[in-house]
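The structure under discussion is supplied below as C-alpha cells; questions concerning it will follow.
Of the protein chains in this complex, one is absent; all others appear in place.
Chain lettering (A and B) follows the sequence in which the chains are written, and residue indices restart at 1 in each chain.
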Amino acid sequence: MSHHHHDPLDHEHYLNVSYGVKSWLLTRDHKRIALLYLISITLFFFLGGLFAVLIRLELLTPKGDFVQAETYNKLFTMHGLIMIFFFLIPSIPAVLGNFLIPLMIGARDLAFPRLNLLSWYIFIIGGIFTLTAVVTGGVDTGWTFYTPYSSTYSNSAVVLTALGVFITGFSSILTGINFIVTTHKMRAPGMTWFRLPLFVWAHYATSIIFVLGTPVLAISIVLVGLERIFGIGIFDPRLGGDPLLFQHLFWFYSHPAVYIMILPAMGVMSEVITCFARKKIFGYNAVAFSSLAIAILGFLVWGHHMFVSGQSEFEGLIFSALSFMVAIPSAVKVFNWTATLYKGSISFHAPMLYALGFIGLFTVGGLTGLFLATLAVDVHVHDTYFIIAHFHYIMVGGAVMAYFAGIHYWWPKITGRMYPETWARLAAVIVFVGFNLTFFPQFILGYLGMPRRYYAYPDEFQVLNVLSTAGASILGVGYLIPLIYLLWSLRYGRVAGTNPWNATGLEWQTPSPPSTENFEAPPRVEGEAYEYEEVKVA
Amino acid sequence: MPDVTTTPVAVQFDDAEQQRESATIGMWVFLATEVMFFGGMFLGYAVYRSSYPMAFGEASRRLDIVLGTLNTAILLTSSLTMAMAVHAAHQGKRRQLVGFLIGTIVLGSAFLGIKFYEYFQKFEEHLVPGRGFALEGADPRHSQLFFSFYFAMTGMHAVHMIIGIVMMGVLIVFALRGKYSERYYNPVEMAGLYWHFVDIVWVFLFPLLYLVERA
Partner (left out) sequence: MWSDLPLFPDRASSVAGDVDALFFALIGMSLFFATLIFFLIFFFSIRYRRRPGRGHADHVHNSIALEVLWTGIPVCITITLFVFGAMVFMRLRQPPPDALSIYVVGKQWMWKVQHPSGRREIDELHVPVGRPVKLVMASQDVIHDVFIPAFRIKQDVVPGRYTALWFEATKKGEYHLFCSQYCGTQHSGMIGKVIAMEPRDFEAWLAGSTEESPVKAGEKLFSRFDCTSCHAADARQRGPKLDGAYGHPVRLQTGQTVTFDDNYIRESILNPMAQITEGYRPIMPTFQGQLSEEQIMELIAYIKSLTP
C-alpha cells in the first residue's frame, strides 16, 4: 500500500516500475498497452475532429466556397474512416478493456500479452498507411468505398487507404481472440460467468463480432484493391461484375461494426450507473444476455443499408423485420439501467453525468433507428442528414459519452490521481448542449430532403446548417476542456487512493495505480457482482 | 502435476494446463476468423457461379485437372505427415518429429511449386484477368470473372500455405534445440490445427474450381 511520504504515489506500480522508451515499446503489460492505445486514439480523434470542423465550416453557406468540391469529398471520407476505424472501434475495448479486463477477473494479464502488443503495432502500422494516404492527396470514396466508384473511377489514394484499413482490421481480430480466451480461461477462483462485471460480458460479445465480422471486411477491401490494381471485374458491371455484391460483403461487417462500437459503451454504463447509484444492477441476466443477443442479431440485419440499392422487396422485408428485432435487447438495457436508479442513492459526479447523458442520447438515437427499420420511411430518409443525425446520436451521444464516462471513472485507477470534479462536470454539460445543437437540426434537414455528402446545398437549408455548425463549435470546446484538465491532473490532481468511489469490483481492490502483476495472489471471489448494499460508506 | 522444470509456463498463467488450453481455444477462434475470411470469397464465387453456370463451366475446363488432382493428393499427404509429426511430439520422439515436419515442408513446397507452374501456364494461355485476358468462348466477360476468383482464392490459399511452411521451419529450429517433449508440445499441435485447416480449404477449393461441368 502507499506510504504518505513527499511523493504520495511512491509505491511501485506499473508506471514507475521501469522507465525509458524501450520499456514502453516492448512492454507486455496490458496496462501499458492500454495507455499506448490511449495516446494513439486521442491523436486520431483530434485529427478526425479537425476534418469535422472543416466540414461544418464549409456547410455554413449554401455555396461551395470554403474548400473545393474534391477536397470536401476527401474531408468527409477521411473524417469517417479515421473516426470509425482509428478512434471508435478501438476506443473502449483497446483502452479500457485492455486495462480493466484482467483486473476485473482477477488475472495477472490477458491470455496473450505479446499478441496484445502486436495488436497495437498493427494498429499503428495501419494508421501510418492511412495517414500517408491522407497527406499524399487523400481518398474521396466515402468511408463506404462503394463500387464501381472506388474500384474504377476514383482518382484518389484508394489502394493505400484500403491497405491501411485492412491491416488495422487484424488489430481488432487479435484483441477479440485475446478477450475471448481470457474470459474463458483466466478468471480467478470463484469468479463464475454470472459473477462477472457486465463490462466483461459486453466485451465478450464485442469480441465475437471482432472475430467473425472483421475478416469479411478484410476480404471485401482486398477484392476492391485487386480490382483497382489489376483491372479485374468482380464488382465492375462492364466486366460482368455486380456492384451490389460489394455492398453485401461490406455491410455484412460494417453493420456489426456499429455494435462493436456500442456494446463496450453499454458495458461502461453498467459499471458507472451501479457505482453512482450505489446499487446492484437491475436485471443482471437480462443485461448480460442482451449483449449476446445484440451481437448475434447484429449479423442478420446488414441489408437495411440497402433498401433502395436495387435489392429485391423480399430482401427488404426480411431485413426490416430483423432490424426491428435487434432494437429490442437495446431497449431492454435502457429499461434496466433506468430501473437501477430506482431507490438508489444517486450522486452526480462527472462519470454519472456522462452516463445519464448517454441514456438520453442513446435512447433518441436508438428510437430513430426504428424510423430507419420502417421500410417506407427509410426510402425517404436514406442517404440524407437524418441518417447522419441517427448514427451520430448513437456514436457520439452514445459511445463517445460512454468513453468519457469510463475515462473519468477509471482515471484514478489508471493514474493514481483524481481529475478536477467541477471542470469535469462543466465539460460534460457543454458536450451535452453542444452535441444536441449540432445534431438535432440534422434530423429536420434530413426529412426535408438534404442529402448527405453534399458540399453545396439549396438555400433554404442554410439556417439549420448554421445552427448545426454553432453547436459543433460548442461541442469542440467541450472536448478540449478534458484534454487540458486530464493532463493537468497527472501532476496536480488529488491523490486518489485505492478506491475513491467505494466501488465494488476487483479492480478497486488493487492500489491506484496497480502494480505490474495486478494482484500479489489470485483473489478468491465469494460474492456476486455489484454488491453495493454490503459496502459500508466511510 | 506437470514437471515445471521442463514445461515453460508464461507468467500470466497459473499452470501449464491453463496455458495449453488457452492456446488451443485461441487457435480455434483464429481458425474461425479464417473461415469468415475465405467465406467471403466463397460467397462471391457462389453468387456468380449460380448466375453464369455456362461461362464458369467453360472457364473451369481450362484448368489442368491432372495437376489439380495431383496437388490435392500432395496436400492430403502433407496433412498425414503433419499428424505424424504431432504424434511423434506427443511421444517425445524428437528425430521423428523433425523428420515429419521436414516431410510436410517438402510436400507443401511441392504443392506450391505445382501451383505456381499452373499460374505460369495460365499466364501463357492469356487467362490471367486484366489487360491480356483472352478466352475463345461464348461469354468471355463472365469467364474472366471465374479466373478472377480462381487467382484470388488460390492465391490467398497459397499465402496461407507459405505462412504455414515458415511456421514449420520455426518449429524445426525449436525442436532441434530441444524445446519440445512429451510434456510440452502444444505449439506443434497448434501448427497442426492450422495446417489441417489450410488443407480443408483446399478440399473445398478443388471441386469448386476444377470440377465445374466436367461430366
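Observations, loosely collected:
Basically, contacts are C-beta pairs under 8 Å (C-beta built on N, C-alpha and C of every residue); 3 or more make two chains touch, one makes a residue touch a chain.
What you are looking at is a predicted structure, and each value in this text was computed from that prediction instead of being measured.
Only one of A:Thr132, A:Ser309, A:Ser473 or A:Gln509 touches the chain withheld from this view, namely A:Ser309. Considering A:Val165, A:Ala205, A:Val334 or A:Ile407, the position touching the chain not shown turns out to be A:Val334 (whole complex). Shown as candidates are A:Phe85, A:Phe252 or A:Phe282; the residue that touches the absent chain is A:Phe282.
Across A:Ser18, A:Thr132, A:Thr374 or A:Thr498, the residue that sits in touch with the chain not pictured is A:Thr374. Listed for chain A, the residues touching the missing chain in the whole complex are 64, 69-70, 73, 140-142, 144, 146, 148-149, 152-154, 237-238, 240-244, 277-279, 282-284, 286, 308-310, 313, 316-317, 320-321, 324-325, 327-328, 331-332, 334-336, 338-339, 341-348, 356, 359-360, 363-364, 367-368, 370-371, 373-377, 379-380, 382-384, 444, 447-449, 451-458, 460-464, 532-533, 537.
For chain B, the residues touching the chain absent from view are 51-55, 137-139, 141-142.
Throughout what follows, only the chains that are shown with their structure count from here on.
Spacing of chain A relative to chain B, judged by their CA centroids, is 35 angstrom.
Residues 10-14, 18, 21-22, 25-26, 29-30, 32-34, 36-41, 43-44, 47-48, 52, 129-131, 141-142, 144-145, 148-149, 152, 156 of chain B touch chain A in their complex. Across the interface of their complex, chain B is touched by residues 102, 107-113, 173, 176-178, 180-181, 184-186, 211-216, 218-220, 222-223, 226, 230-234, 239-242, 245, 249, 252, 517, 522 of chain A.
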